[in-house]
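Just one protein chain is left out here, and the rest sit where they should.
Letters A and B name the chains as they come in the text, with residue numbers starting at 1 for each one.
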Amino acid sequence: MLQLILDGLIYGSIYALIGFAISTLFMTTGVVNFAIGETITFSMYVGIITMEWFHTSYLVTAIEIIVLTIIFTVLITRVLVIPLLKHGPIISTIGTASMYIIFPILTVGLSTQDHPFPKAPLPEMNLGIISSWDAVIFIFTVLIAFLLHYFVMKSSWGVGIRAIKSNQSHAMSIGISVGKIVMITAILSGLIGGITGLIAAPKLLLTHNLMGTPFMVALIGAVLGGLNNPKGIYFGCILLGVVQSVTGGLFGSISREIIPIVIVLIVLVMKPEGLFSSIQEKRV
Amino acid sequence: MSVKRQIISWICLLGLGLLASFFLPPYFRYLLGLMAVYSLASIGMNFLTGYTEQISLGNAAFFGIGAYVFAVLQSLQINSVISIIAGAVLSGIIAFIVGFLTIRVKDIYLAVGTLILPLLLLQVTKGMDITGGTGGLSVFPLVEQENGSSLEVAIIIVITSIIGFVSSLIANSFIGRAFHATRLSEHGAVARGIHVVKYKVVAFVLSAILTSISGSLYGVVVGYITPELFQVMISVNFLIMAIVGGRGSITGSLLGSAFVVMIPALFNVIGLAQWQQLGLGIGMGVTLLLFPSGLVGILSLLVKRRRVAINESKPVASETN
Partner (left out) sequence: MKANQLQVKQIRLNIGGVSILNDVSFSLSEGDRVGLVGPNGAGKTSVINCITQFEKRYQGEVTFSNKLLNKENPQDLPKYKIIRTFQNLGLFNELTVLENFYIAAHQSFESKLKNVFKLEKEVKQEALTLLEHESINLHDIVSDLSYGQQKIVEFLCALIQRPSVLILDEPAAGLNDFEKNRMIEMILKKQQELNFSLLVVEHDVNFVSTLCQNVVVLQSGELLCSGSPEEVFKRKEVIQAWIGESNV
């Protein structure tokens, strides 16, 4: 049982990281970048291939991967999200779906195989109940959650982000540069995405479907907690991870899929904007 | 659009389709059938996402329900028409419940809320014997000929045209206008006595029924069905059809269905099958950037009509003080 919960915590952490990557851009644009998962997978493949061909060190590869996800996310934001945003977030979201379709093809073009991905060269420790890489996953996620929370809630850029979230035209009129803030969140989203890939791949094995299911679960978990705040996303995803792991372990794999889904449905019906966000009444 | 014009356009469309179904080579005939079938799902998605702005990732569920109910009932020797209707009714009931439960849920939250439905059914169909497990089921033709024969496709075209025509009547009636009204100005709609909740649920049910019929016929065209029908990508494809084709427009829905079927097929034909998804992705990206109101925007440029569907710019909803 304890093992199941721990497993759930680790998977939940990975979901939460993806959730953060989704939410950063969502906060300023209201757009879910559907391509973020596939962007990560593609960058990881580029990374592993340069590593295999040119024997680049882990650090260089890691930086390469992070830079790539940032560049792709920024490009997607620049070319698709922002231009389409004036026609509404739905169109913009569908716009990113085009990249969700394109990236997997590019990944296949790079390599048709699965690759084991190396862990960061950290000292191995004997932690007893969990492997040291699992500990890395867990601690890194908590760290990023705190940093993101601090960034959004306390920093001056965070004020800008929240201002745009609540009222775009007003934010503009008091001199907040909307475009700049959106780009900052795009960079942040790419950064977190890259880190997510580096953290998740050694555990999950680098396959074409590295981010397929995790992206969907992360999206569900993030929505469960409330897409607008890091705390909600963290707990939403962790909750989903643990519930999946425990029900899966106790009642078999079908319940692993079904029970979390039912929970989400119930939560959404009761609290349409997620567990951890306050609903704002619309002014009539 | 006036009723007379709708009748004329649909008869023309039907005539063209029938003609094509008898003269096209088999592969293209198959594509034609697929296009006709998908156009119903596309219209269904449009009633939701385009007309009432309820974004759904769950329509694959209704597609799958339609397909599975049809296939299972067919194996029990039940009349095809009844099987199609049975699937549609079941989908409609489920959609009514889901639409009603999620009425306060909006935007991406609604998308995720509805996403849950196909994920659930994916597991259920994989696990049950009657649905053939992961292997799925075979579907037999409607008439005593092989799947994809001329007659078969012709029948499909007749059925889809009739349903498409009815949808178009609904879209151009007070129901369609109420859909537009709830999207464009909720308080305006309420002040006109339009029951916003009711029409949002109606859109949900209508969408589910159309998608379910589409699913039933899909099985017939393709010849077999698998749990893959419940994949997220299927819903995303419907969304692409509705939005790339043209939000809030029946014509757009048809164009969207043609787009999603024909672009990959084109790549197939010129021998670049492995790049078909790339073509689809780039095609839709470029279309949206050039014509945010969808392919129907191109049409309106050509025909120079004043308005086909929704104007390009969507003003920020203004509210009363």
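Throughout what follows, a contact is a pair of C-beta atoms (placed from the backbone, for glycine too) under 8 Å apart; a residue touches a chain by one contact, two chains touch by 3 or more.
From a predicted model like this one, the values you see are computed outputs, not experimental measurements.
Remark: the omitted chain is touched by one listed residue; of B:45, B:137, B:159 or B:178 this is B:178.
By the touch rule set out above, subunit B reaches the unshown chain at residues 3, 173-174, 177-178, 180-181, 184-185, 187-196, 306-307, 310-311, 314-315, 318-321.
Rule of thumb we're sticking to: only the chains that are shown with their structure count from here on.
Subunit A makes touch with subunit B in their complex at residues 26, 30, 32, 34, 79-80, 83-84, 86-91, 93-95, 97-102, 104-106, 108, 169, 216, 219-220, 223, 227, 254, 257-258, 261-262, 264-265, 268-269, 272-274, 282-284. Touching subunit A in their complex are the following residues of subunit B: 49, 53, 55, 101-102, 104-109, 111-113, 115-116, 119-120, 122-123, 126-127, 187, 232, 236, 239-240, 243-244, 247, 274-275, 277-278, 280-282, 284-285, 288-289, 292-293, 312-314, 316, 319-320.
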